[in-house]
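With one protein chain withheld, the remaining protein chains of the complex are depicted in position.
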Amino acid sequence: MLKLSRYVLYDILRNKIVIAYTLFLFLVSFSMFRMEENGSKALLSLLNIVLIVLPLVSLVFTTIHYYNSYEFIELMLSQPLSRTRIILSEYGAVCVSLLTAFWLGVGVPVLLFAPDATGFALLFTGSSLTVVFTSIAFLAAVRSKDKARGIGLALLLWFYFALIYDGLVLMILFAFSDYPMEKFTLLLSALNPIDLGRIFIMLKMDISALMGYTGALYKDFFGSGTGVAFTSGIMLLWAAVPLWLSVRSFRRKDM
Amino acid sequence: MIRIEQVYKRFRKLQVLNNISARFDEGQVVALIGPNGSGKTTLIKSILGMVRPDKGTIHVHNQPVNGDPAYRQFIGYMPQIGRYPDNMRVGELFEMIKKIRHQEQTDEDLLRQFDLPSVYQKPMRTLSGGTRQKVSAALAFLFNPPVLILDEPTAGLDPLSTEILKEKIITEKKKNKLILITSHVLSDLEEITTHILYLQEGNMQFFKDLASLQEETGEIRLSKAIARVMRGQETNNQWIDRLFALETKNESPR
Partner (left out) sequence: MKHIPTILALLLFLQTGATTIIAGPGRPVSTLRKAIELARDNDSIRLQAGIYKEGSLTISRSITLIGDNNPVLDGESKYEILLVSGKNIRIIGITFRNSGYSAMNDFASIKLVDCSNIILERNTVWHAYFAIHVSNSIQVTIRGNKITGIPASEQLTGNGIHLWKSSGALIEQNRVEGHRDGIYFEFVTGSVIRGNHSEKNIRYGLHFMFSNDDKYTNNTFRNNGAGVAVMYSKKVWMEQNHFEENWGASAYGILLKDITDSHILKNSFYKNTVGIHMEGSSRIEIDQNQFRNNGWAIKVQASCDDNIFHHNNFTSNSFDVGTNGTMVLNQFENNYWDKYEGYDMNKDGIGDIPYHPVSMYSVIIEQNPTTLMLFRSFMVSLLDKAEKAIPSLTPENLIDNKPMMKKHNL
């Protein structure tokens, strides 16, 4: 499996979009840290990049890559390789290249300028979201009939996870504001990897505010060992389940 | 070599393959012909395991096509459109495929004849369509497989390269290999084809060796012979009956 993904990885790492993405992340991160005198404000700006740009790029790039590789995948299918192996090789290569871009673009500046708990939480969330949304994008791409639909679906998914879901949550929280919703919000946060990652960072960044109100619940829950395990576990599910579904689809698919 | 038994495939409303049965053997060069959308590519993809038939079975080298990819080591495939990862170098592609197949002896005749080593360092995206076709062809023949499946092999190739490819096909045919070719440019195939399989709207109109086709129609030229067949639609049925009778006769001594 590594043979195939290694060559695909070489290819993607030389891809102009990936190089541009890496440079973009690096320049943004670097200039944030240089412009803002306090590191935490720079991290705050980076938070938005990580929560918005990362899922978007992961979704769109992965979908485009899948369709651009369609003929290549067909060629690989004519070789004595199993379908599972081919799709996992592609996934692995895309994942590793996007992670490389993230670590070079955001990881290096963060380690240079803000190697603290918030910084590491940001890197954890960024890496998780990259893996998760690459996985979701594979599912969208494998399930869609053509490139236009695939990219459309990817954008829709991004819109849903980045914006619509939070709007729905806000509506629910106001509609049921007379009920104790604290525990329920834990469930809600698990249903959106972006929210989960955001809360994970907030625990470090806004610990003081979180200690008020329901925040103490988050702190007790997410701050404890179980919470870290919960966050990692849910992130893992968010990566594994769509990937598993897309492998299943791909195995049954007519090319 | 390849046994196709009552294969059906439907894409939504379109019946792409409708009860296809055929048997291809060593030493044959089978031309798969038919208008666009007649199911040629689907048939090839079914043999390669890329499309799963709704019904029916396909065997390659007595191994069923059902998920285990091992049988594909017997096949060399040249796709209709060769698109490769943009930034992969030509050399890397060959290196990678060799690693995947981990097969020692390779047949690098085409590679040399197409002068591909000179572009080894070039990324795929810089290659012209014709060069990419050359790469595809060289890849298909690289591992000296007993079955070659070539989907529109001459499309986009310059005349010289077409000639080289044809020579190569003839050489391989002499090695008693099975070669499956789809093409809509009939003249390209004329000299090398031994059998014709004609598909239309998913139906196999006929499957015949060239000699009997010529005899039936009284036409020497392949294209004319086929045109004649197409015109005389009513006689088709008799033809196919006779074709199968002939086939069984041919096969029995073997």
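Residue numbering begins at 1 within each chain, and the chains themselves are lettered A and B in the order written.
The criterion applied here is as follows: contacts are C-beta pairs under 8 Å (C-beta built on N, C-alpha and C of every residue); 3 or more make two chains touch, one makes a residue touch a chain.
The structure displayed is predicted, hence computed values, not measured ones.
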item	value
Visible chains in contact with the missing one	A
Identified contact with the non-displayed chain, of A:40, A:68, A:82 or A:249	A:40
Sole residue of A:73, A:154 or A:169 that reaches the chain not shown, by the stated touch rule	A:169
Chain A residues touching the omitted chain (full complex)	38, 40-41, 44, 47-48, 51-52, 162-163, 166-167, 169-170, 173-174, 177, 181-182, 185, 188-189, 194-195, 198-199, 201-202, 205-216, 218
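As a working rule, only the chains that are shown with their structure count from here on.
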item	value
Mean-CA-position distance for chain B and chain A (Å)	43
Contact set on chain B toward chain A in their complex	11, 45, 48-52, 67-73, 75, 77, 79, 81-88, 92-93, 95-97, 99-101, 123, 136, 139, 149
Touch list for chain A against partner chain B, complex	3-4, 7-8, 10-12, 14-15, 68-72, 74-83, 251-252, 254-255
